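Mind looking over this structure? Questions follow.
One protein chain is absent from this view; the other protein chains keep their places.
Let's look at chain A:
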Amino acid sequence: MSSPERTLIDYAPAARSVPGFLALLRSELLLVLRRSADIANPLLFFVTVLALLPLGVGPEPELLARLAPGMIWVVALLATLLSQESLFRSDFEDGSLEQLALTPQPLYFAVLAKVAVHWLVTGLPLALLSPLLAMMLNLPAAGYPALFLSLLLGTASLSLIGAVGAALTVALRRAGLLLALIVMPLYVPVLIFGTGAVQAALDGYAYGPQLAILAALLAGGTALAPLAAAGAIRISLDN
């Protein structure tokens, strides 16, 4: 029932959903921080796989420097992907995903909150850790800022795209490989512009354009991916 003293702001979608959004963000972050192994595992995966690279291709510094941008990006992509399988899993199993879908707030914001938390505990630490790995792989120092910034922007896009795949496969028992199969081709533009930025920086060019495109992909992804993921959640809840 609407009363006359309500103002326009009560009807603006942002004003209605943002308080719920912040509460959700807080509780999600709290939940994740209490399971610290979930945060550490993708990072350990990232470090371990990159440590295996010299063992596979040999320790020549020139060769490692050439492979470093691409390898760091590919492994960061895999680490994001592997950690994403559990994005909606526990909420789906204990029924809170269903409750979220029933709330009057659009599911869009719930997905956005989950993705934001996922990026905060996966993408951000990966980006922070990347200069260390870059140093171990003998990447020239000129590439560090580009690597850090491209990972910062790119992993957020990866989290958003992966959320669609995670939502599509949440009702399936063993979703890991399937999730990788359906999401990997969609990661291609992010990977190309991410490594492109680092390569441009190494070659002494400006890497602003690549970062701008990565930011554009992120903006487009923020607008569209949670919508698709929300639709996918509603489909998965039917299963």
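To be clear about the criterion, a residue touches a chain if its C-beta (ideal position, glycine included) is under 8 Å from a C-beta of that chain, and two chains touch if they have at least 3 such contacts; residues count from 1.
The rule we apply is simple: contacts and distances are computed from a predicted model.
> So one subunit is absent here. Using its UniProt record, which name fits best from "Heme exporter protein C", "Copper-exporting ATPase", "Chaperone protein DnaK" or "Peptide/nickel transport system permease protein"?
Of "Heme exporter protein C", "Copper-exporting ATPase", "Chaperone protein DnaK" or "Peptide/nickel transport system permease protein", the absent chain's UniProt record names it "Heme exporter protein C".
> From the list A:V47, A:L78, A:M136 or A:M184, pick the residue that touches the absent chain.
Reading the full complex, the residue touching the unseen chain is A:M184.
> Which residue among A:F21, A:F88, A:F109 or A:F193 touches the omitted chain?
A:F193
> Of A:L33, A:A206 or A:I235, which sits in contact with the chain we cannot see?
A:I235
> Give me the chain A residues in contact with the hidden chain, please.
164, 168-169, 171-172, 175, 178, 181-186, 188-189, 192-193, 196, 199, 217, 224, 228, 231-232, 235-236, 238-239
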